Structure formats: C-alpha cells, structure tokens
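Note that one protein chain is taken out, while the other chains of the complex remain in position.
Chain lettering (A and B) follows the sequence in which the chains are written, and residue indices restart at 1 in each chain.
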Amino acid sequence: MLEVTGLTTKYGAISALRDASLSVGEGEVVGLIGPNGAGKTTLLGSIAGLLPIDSGSVSFEGTDITSAAPEKIVRSGLALVPEHRRIFADMNVEENLKIGGVTVTAGERAELLTEMADLFPVLRKKWDTAAGFLSGGEAQQLAIARALMSKPKVIMMDEPSLGLAPILVDLVFDLIETLRSQGRTILVVEQNATRMLKAADRAYVLRSGEVVASGSGAELLERSDLFDTFVGGGR
Amino acid sequence: MFPNKRRDVGFPILGSLVLFAVLFGGGLIYQTILGNGSAERLVTTMLIDAIIVIGIQIYIGNTGILSFGHIGFGAVAGYAFAVFAIAPEEKLKRIPMAPFGLTDVQVSPVVAIIIAVLITLVFAFIVGIGLARSGAQSGSVAATVITLALLFVTHEVAKSWPELTGGNRGGISFGIGDSLQSRWPVLLALFGAMLVARLFGQSRSGRLAIAAREDNLAARAMGVNPLVQQMAALLLSVAIVSIGSALRVFEIGSILPDRFFFDYAMLTLVMLIVGGRNSVTGAVLGVAVMTAARELARRLGQDGFEAFGIGLDEAPLDWIFRENLNSIVLGVAMVAFMIWRPKGILEDWEFDQWLYRKIGRGAESKPERLSELDTVPDAAFSASDISVSFGGFHALTDAGIDAKSGEIVGIIGPNGAGKTTFVNVITGMVEPTGGRFEIDGADLSGKQSFELSRSGLVRTFQNLRLFGALTVRENVETAALVAQEHRSDRVLRSTDALIAEAGLWEHRDRRARELDYGNSRRLELARAAAMAPSFMLLDEPTSGMSDSESITMIEQVRHMAATVGAGVIVIDHDLAFITGISDRIYVLDQGSVIADGTPDEVQANPQVQAAYLGSAAIT
Partner (left out) sequence: MTELLQNLIDGLGRGSIYALLALGVAVVFGIMHMLNFAHGELITIPGYLTFWAFNNGWNWWTVVPLIVVSAVLSSLLIERIAFSRVRGATDFTMLLTSFGVHFIVAAGFLLYVSASVKTIPRPGWFANTVSVGSLNIEVFDLAVIAVTAVVLAGTTWLLQRTMFGLALRAAASDFDTARLMGVKSDSVIRGAFALSGFLAGIAGVFWIMREGQVTPTAGINPMLQGVLAVLIGGLGSLRGAVLGGLVLGLAEVLLRSWLPLGIQNLTTGFVFLMIALLFIFRPGGLLSVPQVERV
C-alpha cells in the first residue's frame, strides 16, 4: 500500500536519512523503532511531505507522492500524527477535530465527530476545553482522533507514547490495538521498542538514518543482539 | 580590540582609501565628461548620501536589525545643525521665537556639527534603551516598528513646532551664498565614515555584534551580551549619520521636514540593500549603482530616449517616460532585490578582506600541535535537586549531577527523559522551579546565558549554531575575544592552533555555512574550547553522524578538552558513544536520575535497559 524506496533526506549538511526503504501492506501494523536521532521522525516527515526529499521515492496505492505537498498527501488518504502531538492549543477539542476533517464534506465531518466522541470518551467530556489545557494523555488521544477525522487509509503515528506515564502508554497501545481491529493500516514510530514489537505485525529498526534490521515483531523480539543494535553497542 | 592588526587595521585602512578613491574618482570623471553644474551637484549629493548610507550600514549591517529611524536621527541632527549654524539675522526672519534663546546663538559650522552630533547621540541612547527592552535582535519586527515610529515622531515634531523648525512650509534656510561651498568637509567626512565603519566591523565590538546578528542564541552562549554591542553600533552609526545629515543640510542650504522622511529613508535603505547591507563595500557600491540608476531614470523621464540622442519616436512610450520616473525605480529595485537577491549584490563580500586574503596574508604555516595541559586548574560543577514543571507536567524532578575538571561525565536517557530540559536549565534558558547549580561554589541559578558562559560553563548545540556568514577563523576568534575579557585567568590557546587541532586548518578562511556536517561539529567544538571553559557542555554532539564519525569524535572531544583543561558534560542518546567517552554516567528517565556510575556499571543495570527498550523488558 505504502512503498518507500531508497529515501535520503538532509537537514542542511546533515544526512538524517540514508537510503531508507520500507513497505506497509493493507491492514498491517508496522513498527519503526530505533534510538533518538536515528531518523525515524525524519522518515515520517519525508513521507508526509513536510521535509524536502533528496533522493528516493514514496508511492502510495501505486501513485507517486514523492515530495508532494502535505495537504495533497493527506487528501490521498495518508495521515500523520506528528511528534509532540502538535495540537492547536488555542482551539478547543471540537475545533481541533473539525480541522482534522477539513478534507471531508460537512456531512461526513458531522458523522465523524460523533464517531470520535464515541471512540474517545475522554475527549467528549472536554469537548469545549481549549486543547492547551488537556493532559498529555488526552492531548495524544486528541492528536490521533484529529488524524482519524480525515478518514485516512493509512495512519502514521510519531512517538505516540512520548512523555506519557506508563499507564497512559498502555492506553496508547490499547488504542493501536483497537484501530487494528477496525482493519486500519498503521505505521508507528516508537521508542518503547519491546512494546512496539509485541504490538506490531512487522517492524523496521532504524539507526543513524539507515534501516539496519527488519522482520516480524516476534522475530525481532527474539534477536538477542537487539539491545546492542539499538543503543549502538557491538561496533 | 583587533585580533590581527594587519588584517583588521592595516587592510581596512588601505581598503577604505581604495574605495574612497574609486567612488570619488568615478564622480570626478563623470562630472568632467559632462562638465556642467548639475553633474557636479549630483556627485556631491552622491558623496553625502554615501556618508549617511555607510552610517546606517554600521547599525543594520552589524546587528541585522532593520531601521527606518536613522533618517529620523538625521532630522534631529539636521535641525540642530541648522539652528546653531545659521546667522541670527536669518533666524530672525524664519524662527524669531525660537525657544531657549536660540535665535541669537551663532557658532561656526564645525562647532554646530559637533553640537548636532552630541544632541542626536542623546536621543539615540534613549531610543537604544527602548530597542533593547523590545528584545531587539536580527530581523526583529518590533524593533523595526519602533524605528519607523521614530521617523514619524521627528517628522511630526518638525512639522508642528514651527517656533524651532520653521515648520512645514518655511523651514530654515541659510540664505543665498552662505551654504557649503567647498567639497573638502564632505570628502573628509566620507573617508572618515568608511574608515570608522570598516574598523568597527573588524573590532571586538563589531565582531561580537555580527556574531549576534548571525545567531543571537549562540552568541549569548559564547558570552556575548548582544544588547551592549547593539548599543555601541547604534551610537557610532548615529554619529556618522548625524555628520552626514548636517552636511546634507549645509549643502542644500535649507531644511524642511520632508527632506528627512519616507522618501529619503527609502532612498538610503535601497542603496544599502542593493549593494549588500552586510558589507561597507556593498553600501558604497549601492550608493553608486542607485545614484546612476536614478539619474538615468530621471533623464529618461524628462526626455525619453532623446536623452541619449537616439532618434526613436518615443511617443508610444510617453506614458512610461514621465517626470519622477526615478521615484518608482526605488520601489521596484527594493522589491526585485528582496525577491531575487535579498542580501544584495555583494552579500558579505568585503573588498579589504578579499585583498588581504589575496596579497596580505602571505604564506601561513600550520601551527604546531597543542599539548594537553599538564596541570588542570581545579574546578567543580554541581547541580542539585533541579526540578522543572510546565503546567503540571514534571519535566524534571530533583535531578542532579556533579562534575570535576579533567573529567568527562555523560548523561543519557531516552527521548522525553528530560535531558534537553536539564541542558536548558544549566544554560540559563529555562528557569527551574527548584534546585541550584554552581561552579566552585558560586551559585549560577538564575543567571543569563552569557553570564554562565563567562563563568566557565560553555555549551554546544544539538542542531548546530555556527555564525554562518563568518569564516571558520572568525567563529573561533569571536569566542577568543570574549575569553580575553572574561576568562583571562585561564590558559588561552591561540585560535589558529585550536582550528588546526580541530582539523579545520585547510578550511580556516571558508565561511561556516559552507562547511559539511562533520567539520561544522568540529568547528563548534573548537569555538567552545576557545572560550577557555571550565566545563564544556556538549548537547548531542554525534546527532546525525554515522557510527564511524561518532567514534572519531570521541578522541577529538577528549583531546580538545584536555588542551584547554576543561571538564566535559556530554548529553547523548547513543550509549556506545557515551560509554566510550565518559568516565562516569548519569541515566535520566522520566525526569529523574535513575542510575549513575561507571560505564560498565550503568550498562549492566537492568533499569537502564528497561528505560531504553521499554518497561516490558524487565518482566
């Protein structure tokens, strides 16, 4: 469904991503793990059109979307829940959700709003609260709900458990499970590698901008060298 | 004051002479060829404009703050000059009721210029304080609006205080025959302006101002207080604008409010921007180019193509070639340059520095390798019980570390563990809600970042903050200039040696923005070392590096720290790098220190593995 081939992205002189490739099939939950600074966020940002791509290609459902504008990419059905959530703090929960649904018709938007209110009871309680006042867990749910408002075929999440207390991390993974059971396709960047590998069908390990390992979640979990690969031992 | 006498004093003097000769010589040739009075007037006007534009360059060029207000200062100086210099008989006709008994005062033009400069400087000082309060820094919008408001205030006051200024219609005039007759004062002032502008640009104050222009945050982290340098640039620049404005009034022979308003502000700004605002050579080039362009447009507007004796029937073009064509040229030039070449024709190119590199520098030999210091001056850093919360979210809870000179201390932790917040606290960017940190017992909490670096804690930045338009050498020299002032009790290494030590000798005269990533990192390290720090705080020094690059970085950091006798506190996510480089390690997770010890101890700690791979790894 989503094919990334040989992606290289630079920040000024920094190569944040070197020749990275991955693919996501329909209905899959794919994890992307790796240490800080490995290029995970850059990879998602490049796919979503936020960052200029130096070389390589991204195709979605057979259409080339390399370096397309982000507003175009989301319209094609590929949504990103950005790192640090990036919710609109001055706007209330409902307004945030509405903006998430800027690409759909007014009728669909109303339907989706009800759907989100059911899926996220926490948000329903805070419907008119300015999003800046939400707790970390609530804000993360809002960020995910906001992305769902565009009726995406694939949803990408960048570190959804970042900065959350352990109990809320559980909640995020439960949510991923729920979305999977609805048959959605998900690509998740996570630092919590073990949890991610357990939740994912397949996963890729990124290090210094390169894909250094991939396989099913279970396979990767078995790899005894994972800790070393992960934190940079064994060189 | 000047890091390199030959480069920073000798060549600027030589360069100013050449620039002066070219501008004035060009003008002389033009007026000789045309041989009429209006050509001569044009050249004189150009020379005076050049003084004022160079004056403005000192401020805008060195601080990066866009100012419309310099022409407002020019108005103050122009009026002050006129009021003091004009004969009482003339004043009786124009401003018989002048306040403070000024009607009867008369001084010589030279004294009047001095008085005008002094009065204007007082105004500039007050405005400068306002600018500082507004948080003025490169490109700052609020500061620009303040200067724009200043231009309006002076214009308003000039218009509506006829007792002093002669008001909007009368103005003040010298009467026929009394105005500036000789070009000598203009030439003298012009050469002086060029010289002062160039010397300031190379001086300590100018260097620090330019560093802050390039990156305010990094400059403060290098011990620069940008507000002080901006004020210095402002006062110097206003002094020169004042002299130029007084001469302008003297030359025209009268002053009216509109002479020092929008149109003239626009003209001088366009001249500066077109040539290249960051360079004095650019300012001078801009004056020449725009004077020529405007004169061309003026004559086209008057006579169409007949101005060149081309026998074209220009009737169809009459709608374009109208009088005042020259005024639209300014606006078009401004917008065109902003869209296609926002930094002007010459950008940062400075004639005398180019000349120095071509003929002045001679052969340079690579400095000897620096030996590591035998005796490291004792120093101790300690942070204890640091807590930070943002609106209920506890980013840090009672976190603390200790470090001694000669030691390398690592801090690791996963994303969101609080590492960045910790760095921000001990570099003065985030106010902690609790706790304190100190060097050798001196409390540093609550200090500004430039005070912290002067106290010996110097940082680098995760996402690289070099002074891009400055060369490698100038980057390091900036830090050294601060160190000479504030770190003189330490061993100060030569900047060239530090550059060579960082492996940048081949690149010493390249601009920092042209360096590749690894070299940029090494330059940041050399620049920090030039501060002669007690402690270097390295924020993710290997971020974005490949594995092999970060391995070589270990040795470079160690050696660089040892040559200046600094302790190192290094924050990184990369456990291999951290264990390879550190003597001791602190592990942060969820805002607290969860473990500390030698690299081996930390690596064996199950809690650390859990923090890295996720909580489920323990079970």
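What we mean here is this: contacts are C-beta pairs under 8 Å (C-beta built on N, C-alpha and C of every residue); 3 or more make two chains touch, one makes a residue touch a chain.
Owing to the predicted nature of the structure, the values given are computational and were not obtained by experimental measurement.
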Which displayed chains the hidden chain touches across the whole complex: A, B
Option touching the unshown chain, where B:Ser16, B:Gln57, B:Thr268 or B:Thr420 are the choices: B:Thr420
Residue touching the undisplayed chain, where the options are A:Gly56, A:Gly100, A:Gly163 or A:Gly209: A:Gly100
Selected from B:Ile29, B:Ala87 or B:Val335 as touching the chain missing from the view: B:Val335
Footprint left on chain A by the chain that the document does not show: 48-50, 69-71, 74-75, 79-80, 82, 86, 88-91, 95, 98-100, 102-103, 106, 146, 150
Contact footprint on chain B, counting only the chain that is left out: 64, 66, 129-130, 133-135, 138-142, 144-146, 148-149, 152-153, 156-157, 160-161, 217, 262, 266, 269, 273, 319, 322-325, 327-328, 330-335, 338-339, 342, 420, 423-424, 429, 461-463
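The working rule: only the chains that are shown with their structure count from here on.
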Centroid spacing, where centroids are CA-atom means, of chain A and chain B in whole angstrom: 41
Complex contacts: residues of chain B adjacent to chain A: 392-393, 414-416, 463-464, 515-517, 520, 540, 542-547, 551, 573-577, 609, 612-617
Complex contacts: residues of chain A adjacent to chain B: 11-16, 35-37, 135-136, 159, 162-163, 166, 169, 191-196, 198, 207-209, 226-227, 230-233, 235
